[in-house]
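In this view, the complex is presented without one of its protein chains, the others remaining in place.
Just so it is clear, A and B label the chains in written order, and each chain counts residues from 1 on its own.
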Amino acid sequence: MNDIIRRDPRTEWIARNRLHPEHDAVLARMGGSTPAAKWMGPNGIIRRNPHAVGFIGPNGVRRIDRSGAQTANAGASARREAAAAPTRRQIRIETPAFYVAVVADMPGGRLSAHDRDVLGLARQLADEDSAGQGAVLLVSFGESREDALGDAGVDRVVSFAGERFEGYAPEQRLTALGGVERQHEPRHWLFPDSSLGGAELGRRLAARLGERPATQVWQIANGECTGRGAAGATDVTRRLPRIVLALPECAEPVSESTHAAESIAPPAALPQALRRIEDLGAVAVDPSSVALAEAEFILSAGNGIRDWGGFHRAASVLGATEGASRVAVDNGFMPRHRQVGATGTWVTARVYLAVGISGAIQHLQGIQQCDKVIAINTDPGCDMVKRADLAVIADSSEVLAALVELVDGVKKEQRNAA
Amino acid sequence: MLDVVLPVLVLGALALALLGALRRIGLWRQGRPSPVSVLGGLAAMPRRYLVDLHDVVARDKVFANTHVATGGGFVAAAVLLILVHGFQLESRVLSWALIAASVVMFAGALRVAARRRNPPVRLSRGPWMRLPKSLFAFASGVFLVTLPTAGVVPASFGGWALAGVLTLVVAWGIAEMFLGMTWGGPMKHAFAGALHLAFHRRPERFGGGRSTGLKPLDLGNPEAPLGVGKPADFTWNQLLGFDACVQCGRCEAMCPAFAAGQPLNPKKLIQDMVVGMAGGTDAAYAGSPYPGKPVGEHGGDAHSAIVLRGGHEGGRALVDAETLWSCTTCRACVEECPMMIEHVDAIVDMRRHLTMEHGNTPNKGREVLENLATTDNPGGFDPASRMNWAADLDLPLMSARGSADVLLWMGDGAFDMRNQRTLRALVKILRAAKVDFAVLGNEELDSGDVARRLGDEATFQALAARNAATLAKYRFREIVTCDPHSFHVLKNEYGAFGASYTVSHHSTFISSLMEKGRLALGEWTGGRVTYHDPCYLGRYNGEYEAPRKALKGIGIKVVDMERSGFRSRCCGGGGGAPITDIPGKRRIPDMRMEEINATKADVVAVGCPQCTAMLEGVVGPRPEVLDIAELVAAQLVAAPAAAQRAKKDVAEEVAA
Partner (left out) sequence: MQRDGNRNVTGQERVKVAALVSVGRHPVTGRPRRAEYDARAVEIGLSLATGGNLHLAHAGECSPESEAALRAYLGMGIAGVDVLQQPAGADIVPALEAWLRELGPRLVLCGARGETGEASGLVPFLLAERLGWSLVCGLAAVESVDGDSMIVLQALPRGQRRRLKVRLPAVVTVDAAAQPARQSAFGPARRGGLQRLDTPVTPDGDAQSWTTAPARKRPKRLKIVKATSARDRFKAAAAKAEGGGGQVLTGVSAQAGAEAILKLLREEGVLR
């Protein structure tokens, strides 16, 4: 190790200037030569080395950057592991006084944001009883690909895998929940009130157990819960029941602690459910032909499209549903049922990418409910650019071609990596 | 020989024609009752024909003269023929008169023939192409057979052979003219047309009057049909009216939907109604079809559905729904029709059935009608936000004032950012002129115009009743609005529900403010300006002058388009057409913009929020679209001396 401190005033200045674009990069470079300022002790307590905090300022005075960012990256390479390790508390609950069961949607085997919120809520319920520490029991179906269940606040996991729980198998899953109910008698059952499955399974369980659930719940406090009623028009507040179907953002997801997420064995003998529903499999629906009203990501074409082949290619590469302005439809480039706007479809896409569309009021009416609007247009003054969250002022054909190239490139990389 | 054959021929034809007439009347009487004054109507008929109808025909001078000669000649010849040859009245005078009449008619027939040589596309072919020949046959036949009676040639002139030939010629002529009149040839128009004029469902239209408001449905009576589902659901005088059509195609030539290639042709529609009334198919129709719909596939009868439920899947009936939904209710056809047929009434009647019985208003129709029923505006906006646009204007509310000189009717444009600019301009003008005005604010509801024209009479009547109840609470001298659709409905259609008001379009009101010198205005210095007449202001209400006067008041010399005034072409925005949005080859506003461009105007002045929206929806580059109120408001100058003087007048007026 070289002890001579070589000063680079510019670097130091950048390191102090949190707003400098190179700030992060400089810190990372500097970090390699300073001792770790902070690490986790053996009992999970954060320890600090006061001497390692900060850096030597330009006139030889030690300066402390309170932001912590500088020191978070600090540490000799040997200690970097420790420094980068989670700052979360490790928690293990040996003998829970009770369980709070969460049946997560886990689309694609991973926790959704909604799942995490519900787990956060479960955590709250498990921890708040002064009479005894509860544990959060995650019930998951299918193969889990989530490797950080503990970070989401899960103490125990029961997973039901196997063919009979695959696809649409609410009856089988319900029997499984019945097994968990008998085995663990959870104090609460929490479900995400989502169309991915939680809404349905939660209500099925409630009907099966004869428990009246609270639905569309968005707040739990003081033993009471508040949920939306009347299609979102009212708030219904009641005593917290056993079964709760909660909305997204019903609670903050767990972020401070890591839990054991221990697997426990599923109930041994589940009764065979009567199979009244047979899943015949997914029906392939090409994203470009999804009904506009249901589409989540729309690539929409207007009068500013020069290269229609390029547009369709972009839609298929991006996996977007195609939309159009009325002019594009009138000119015969797009079918009528693809028209977005006052006289076309009112869309609710999460992302609406408008290419060469000027943003006439009749068109904008149709995209009122879109979350994010992106515009590609040559005219920076047009109304679509004003409406857009992100606008790229450039030729439509070129940007679309560049997009296709980028996405194709990434896909190839992934394939090579796999 | 002729003196034996001719009476038989003439009187026989007359008898057959009478029979035909009875049958025809039977067809009309399949329709529902409609009270008319029979004697009064018949008495008024000649005047209606000679004055009102002729006024319309005279727009085409050459043809008007042709028609006078042919028609006049024929009527005279026919009467004389019956006397001279039918009843064998021996009178030289009558015979000479008959010869003269046949000559006049012949001259007219020459012109008819000339027109038919290379007929404009709007004219129907088929039997109409043989009409000039039939006219010749009649005129020349009658001329020749009358020569002996008049003593010009001896009775035995030409012998048997010539007499035989002459008989055939006269028979042809008489068949076309007498039998065709009642059994259904081109001449039917004369018989049906005359009676149609006598028993017209809108007698107010004659003698320079105007009657454009739709007739209400009786919703209180559960037995009354909701609109027209089969031809027999029309009233009998509507059926009679259809029979009067001469297939001149003037309506077709004016129809914006037809021009845009939408599947509507008002002439064909009327002919289809005739087919429906008598039973059969449209195969014999020899005019322009509905664009995109071949002739010969449709047919029906008086008691079967005009439009099939559920679209084309179940085959075809008399007309397809999209034909009826293509209409913008611009009344250009009605304005132009020499037979004074009421196309728009018929179309709306049939739409009523589609909406209120089939529940099948195309495209956004369902949504708009549901919005009107649940939010009182077509856009589904929160009715409590109707006044949001004027949050900073501090507009006086009727609910607080109770009375005002002028009630400013905002219309649904209050929800539309573009029209809010017009409304602001109008408010600025009213304030500059110190007009004592107030608005209903959130108490105002949609006027019901769109609902009614989409055939939803129930929603219209509900809105009308509620609006009328609100208006009844307040005292005001007149209603002023910048929306010609609300204007028309308030002025002409609320009356049937016992609510009548003095209503002015803002252009009328502004021009009267100008006349009274209550506005201090600068001079327009911008470029060329043309003016687009809104249908609901112009043809519906006859207001062509006030907007031009208002523009003149700020020094604008309007460069008129080729189609302007009563011949203005619709922007495509009326009758709910933008909502039902039936595809054609092109868009009506695009065509209108071409006409605007042809004037090389920099600005097109408009007086209607619909027109503004439609014309601004045309892809640029195009002239700027500005409402009259905006143009005038931009010229307002801080009150100079003239306005000060005017102010005193106002004070006096208010005091008075």
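In the analysis below, a residue touches a chain if its C-beta (ideal position, glycine included) is under 8 Å from a C-beta of that chain, and two chains touch if they have at least 3 such contacts.
On a predicted model such as this, the values are computed, not experimentally measured, just so you know.
K.L.:
Can you say which of B:G164, B:G261, B:G279 or B:G380 touches the chain missing from this structure?
P.N.:
Spelled out, the listed residue whose C-beta touches the missing chain is B:G380.
K.L.:
Of A:I93, A:A260, A:I361 or A:A401, which residue touches the hidden chain?
P.N.:
Considering all chains, including the one not shown, the answer is A:A401.
K.L.:
Touching the left-out chain: which of B:T361, B:T422 or B:Q635?
P.N.:
Spelled out, the listed residue whose C-beta touches the missing chain is B:T361.
K.L.:
Based on the whole complex, identify which of A:R10, A:R145, A:R238 or A:R306 touches the chain you can't see.
P.N.:
A:R238
K.L.:
Tell me where the left-out chain touches subunit A, residue by residue.
P.N.:
Its contact residues with the unshown chain are 18, 66-69, 87, 167-168, 170, 195-196, 199-200, 203-204, 206-208, 212-213, 215-216, 218, 228-239, 249, 252-253, 255, 276-285, 287, 289-291, 294-297, 318-321, 337, 350-351, 353, 371-372, 374, 376, 380, 385-395, 398-399, 401-403, 405-407.
K.L.:
In terms of residues, what is the contact footprint of the unshown chain on subunit B?
P.N.:
These residues of subunit B touch the chain that is not shown: 219, 222, 226, 355-361, 365-366, 369-370, 373-375, 380-383, 456-458.
By definition in this document, only the chains that are shown with their structure count from here on.
K.L.:
Using mean CA coordinates as chain centres, what's the subunit A-subunit B distance in Å?
P.N.:
61
K.L.:
Within their complex, state which residues of subunit A touch subunit B.
P.N.:
Per the touch definition, subunit A meets subunit B at residues 303, 327, 330, 336, 342-343, 360-362.
K.L.:
With touch defined as at the start, can you tell me which subunit B residues reach subunit A in the complex?
P.N.:
363-364, 416-418, 578-579, 581, 583, 586-587, 613, 616-617, 619
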